[in-house]
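Every protein chain of the complex appears in place save one, which is left out.
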Amino acid sequence: MPKMFKKILIANRGEIAVRIIRACREMGVVPVAVYSDVDRKALHVRLAEEAYSIGESVPSRSYLHVERIIDAAKKSKSEALHPGYGFLAENPELVSRCEKEGIVFIGPPSEPMKIMGNKTASRKKMANAGVPVIPGTFEPVKGEKDLKKKAEKVGFPILLKAAAGGGGKGLRLVRNRKDLLSSLRLAQSEAKASFDDPSIYIEKYIDEPHHIEIQILADDFGNIVFLGERECSIQRRYQKVLEETPSPFIDDEIRKQMGQIAVKAAAAVNYRNAGTVEFVVDQKKQFYFLEMNTRLQVEHPITEMVTGIDLVKCQIEIAAGFPLNFRQEDIRPEGHSLECRIYAEDPENDFMPSPGKIVHLHTPAGGLGVRDDNGVYEGYEVPLEYDPLLSKLITWGRTRKEAIHRMLRALSEYKIYGIKTTIPFFKRILLHPKFFAGDYNTHFIANLEKETDGRDAEEKVIALIAAGVKVYSERKSGLTPQSKKRESNWKFQGKLQNFSNRL
Amino acid sequence: MPKMFKKILIANRGEIAVRIIRACREMGVVPVAVYSDVDRKALHVRLAEEAYSIGESVPSRSYLHVERIIDAAKKSKSEALHPGYGFLAENPELVSRCEKEGIVFIGPPSEPMKIMGNKTASRKKMANAGVPVIPGTFEPVKGEKDLKKKAEKVGFPILLKAAAGGGGKGLRLVRNRKDLLSSLRLAQSEAKASFDDPSIYIEKYIDEPHHIEIQILADDFGNIVFLGERECSIQRRYQKVLEETPSPFIDDEIRKQMGQIAVKAAAAVNYRNAGTVEFVVDQKKQFYFLEMNTRLQVEHPITEMVTGIDLVKCQIEIAAGFPLNFRQEDIRPEGHSLECRIYAEDPENDFMPSPGKIVHLHTPAGGLGVRDDNGVYEGYEVPLEYDPLLSKLITWGRTRKEAIHRMLRALSEYKIYGIKTTIPFFKRILLHPKFFAGDYNTHFIANLEKETDGRDAEEKVIALIAAGVKVYSERKSGLTPQSKKRESNWKFQGKLQNFSNRL
Amino acid sequence: MDFSFWLSNKEYKLSLQESVDNEIVISLDKRQYRVSVEFISGDEILLNIDGKIHNVIVNSNSLCYSIYVNGQFFKIEKRSVSQILGKKGAKLQKREIKTSMPGRIVKVFVKEGDKVKEGQAVLVLEAMKMQNEIKSPQTGIITKINPAAGDSVETDALLFSVE
Partner (left out) sequence: MDFSFWLSNKEYKLSLQESVDNEIVISLDKRQYRVSVEFISGDEILLNIDGKIHNVIVNSNSLCYSIYVNGQFFKIEKRSVSQILGKKGAKLQKREIKTSMPGRIVKVFVKEGDKVKEGQAVLVLEAMKMQNEIKSPQTGIITKINPAAGDSVETDALLFSVE
């Protein structure tokens, strides 16, 4: 009979560490946080039950440092470790070190993680298991001659991709043969610089594709289930910006096929715990395996909203050796859910990072179907060192229309002042007729950025009136000591504005 | 073809006004707030699109003043008016004034409101319609002789109740005939003082009862549906404290019977819009009509959480003349939901009111299944003049156990400092073995209050350490001007503490 | 550094010293605690006590510390009650009971000259839609009752005196 853990170390920070801490508390498990120097006052530390320092602010000396994480787990006597996403979440070395120390890693075993971490190896494995993969090569190309021959066989346009890659690095679109060699050289040098491995392979380029992923859960008893899809085509520079489920693009028949294929993919590598199989879907709704993320996804909450299933709790239960307590036929997604990723970036200035102090924070939670998974608080200083994700704002509605209108309402209440955020940008996406109609693909944001954003004349008038009121009240009362003191917060803000103004 | 309203006036304040404002914004309707003098900076004003002053802080000169509400509706050109709950929500005069001015009242017509507002008239009407009512009289008793005769017929123990009554006023339990006359006199004088009407009627006393209510919706086209029940037996001085759905006490068969009877009750009075039929359920699961609340209930969110149906939006759609867009068979409640009513009251000091400034506010929204419908913000001063409800914290879980554990987690994150709140009291309820087992009735809180509450020794040590750290840091640094300035917030708090200490 | 605090009339002795790694070692009731401290804002403090996290609010005035820990409120006094009052036995004196919130008097249970026990209800004050029993802080005789049932009272109004 399996036993639940007493203590879990959370080897992460920010909103995802907070998310996992909450799941632990709801299960009666003690959540143990770790933190770098700059994160001493971070929200995940404040909400944890125990917390241990693991080193300097630069990630390689704290959150990416396997031995310091292992030390903290041993010191706190944690029986298990949850890696979150990013940092060491897909690092087989951490998994082996956990195995060696007798700490349960809350995620897959190292073997499926290794296979899925290598683009060409996973393509080969999936193709052999009967999972459709994008036409192309299963090995890195062996030189210019090999490239030419294979490119002709796949047929232009093609993508050159880094075998060790991800995040759009070492990626080149080649529309015709005359650009082939120059593109190879650029892709190779980028791949070498980013991953210390210049290997490049070929994939057929699929025009105007959708990125759709399937959430799966696999326990130790051979049960593998899928929990519907997530439509992730709203991307900017290969980074997801907004996700929704169900996808407005696919139908129940394709949904079921994709789910069954995802289960097959997981089974082929003896997968355990939560995982996500990503597919590229072309305009004819043909779908192809792209990669498998062997961890919790940033966008997991939208699946939770429509299924009612807490994925983090499932991860912990599976890792503790419990069987899944529901079957495929018990999973009946209801309604529609959206997620907006709110970043500390300036959408009016080319999405320049905007770290700094959050002077005011008003979050919109309240009412039916609104969820705000954030990792910050009023007075918190968003550090420069890490990912700029501040919050994931999630809504649910009985219909897609209701979920969108609820998101617009929630965004209108969400106020983060002192730093710039992507909140205003989401209004542009959600109010766009193409988005509202559900008629979009991965090119949506690039097209949107070409459209001009008319600044609202009403807001300008209000700003001028506010300035007038401010002068008026200052002249009537004289400057109070308090208003002088508060200026210091804004000096920082001012500095950042100067930064962006100068650039 | 009906048309949606352009503007709705919300004749209320606090969390319910905020709730309705959010529904309006999600429907593209302009929400118009009204406010009394003390509410100039209240959250419902800050979140509205338009706001109008309606008078002095005392309710009779603002929120209870029919003509000022009507004036604000006319001035703002609102087409409809939502009364919320409390204040004028069940006042037929407001309904008639709206009818006269051509403003749509978002609630029932005045006729069913009048019938249900009178205890004896509604008992008679319901009994005639075949709705089971508690045995007793259908008319006020006509004197001491009449009382004696009828009391014997009903059989002791009996309740004497004010015909115009509510909230436990003019209510007396009579266990045997020797106390009958003295109890009548007390009940009559209380009824006279509270409602200016000394009429008293008799009901059979039901021992250890449950209070369970059924939510219904009725449109203009003869469709009436029920949306499951709410278990409201956790009460303190006849005030609900915590509600849950489904009730752990009743089964599917009784649930369905109660739902059908509630629909019959609504049909009997030609009811329209949202309403709630309250039942008393005895230990043998016999249920009796108690009263009908002809408005939105405080605890409506738990029904929304399990059905996914936004009741406020339904109210607005029905009032605008749209038919319900779902049928009885489409309503399939999923999972379990709880609501804790967080009041500005001191649970360690006999629930004494605790108005004042909220110096710090950390709300727990985030993660799956947590909803915080609050009406306050950090820096807000909770006024003395109104109901002390600060927030309704609502959780949902796939099981009752999950919903309870989620509530405990959310409560542990919910921090309101500067005033006293009922947050610590809920932990005592939720962790009580009887509550956890679902084995409770309306006597639960009274029994709980007899049990001693062991103060946690660990917290005492932490408080002492914190005081030590404070002295240490003050001596090291000297008092900063800022820490001196902040003291003023706490002076107010100090005053209130003195108040409760003295009493 | 050594101090004494009083909590619920009991004295507690603390001794603090800074350790090399920026932690503070606190001795209390023969136990030692290793504490690290982060100041979040004016009165919000994040304590790490032997690895355990506690978010605490501390505010001080000249007499005491007002402290919230996990939603519980503690009033920790810098001096003992007997130090403040001079000596014991000073308790049974004339006490004037005022209200610091406006409200309406619903009921008065006693009349001037009545004997009351400590904790006995003297009158009912309604505020924030709630009825609150106002009790006598000591055993004695009611020497004055100011308002009558139905009266409205303002902040700081005298309710009654007991001697």
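Think of it as A, B and C in the order they're written, each chain with its own count starting at 1.
We adopt the following convention: a contact is a pair of C-beta atoms (placed from the backbone, for glycine too) under 8 Å apart; a residue touches a chain by one contact, two chains touch by 3 or more.
Everything numeric here is computed off the predicted structure, so don't read it as measured data.
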{"item": "Which displayed chains the hidden chain touches across the whole complex", "value": "A, B"}
{"item": "Of B:10, B:51 or B:281, the residue in touch with the unshown chain", "value": "B:51"}
{"item": "Option from A:132, A:157, A:321 or A:355 whose C-beta touches the chain left out", "value": "A:355"}
{"item": "In chain B, positions touching the absent partner", "value": "33, 40-41, 45-52, 76, 379"}
{"item": "Touch list for chain A against the chain that is not drawn", "value": "344-345, 348, 350-353, 355, 359-360, 384-388, 412, 414-415, 417, 420-421, 423-424, 455-456, 459-475, 482-483, 486-487, 490-491, 493-499, 502-503"}
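Note that only the chains that are shown with their structure count from here on.
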{"item": "Distance-maximising chain from chain B - centres being C-alpha averages", "value": "A"}
{"item": "Separation of chain A from chain C, taking each centre as the mean of its C-alpha atoms, in whole Å", "value": "49"}
{"item": "Length of the line joining the C-alpha centres of chain B and chain C, rounded to whole Å", "value": "31"}
{"item": "Residues within chain B bordering two or more other chains", "value": "412, 482"}
{"item": "Chain C, residues touching no fewer than two other chains", "value": "55"}
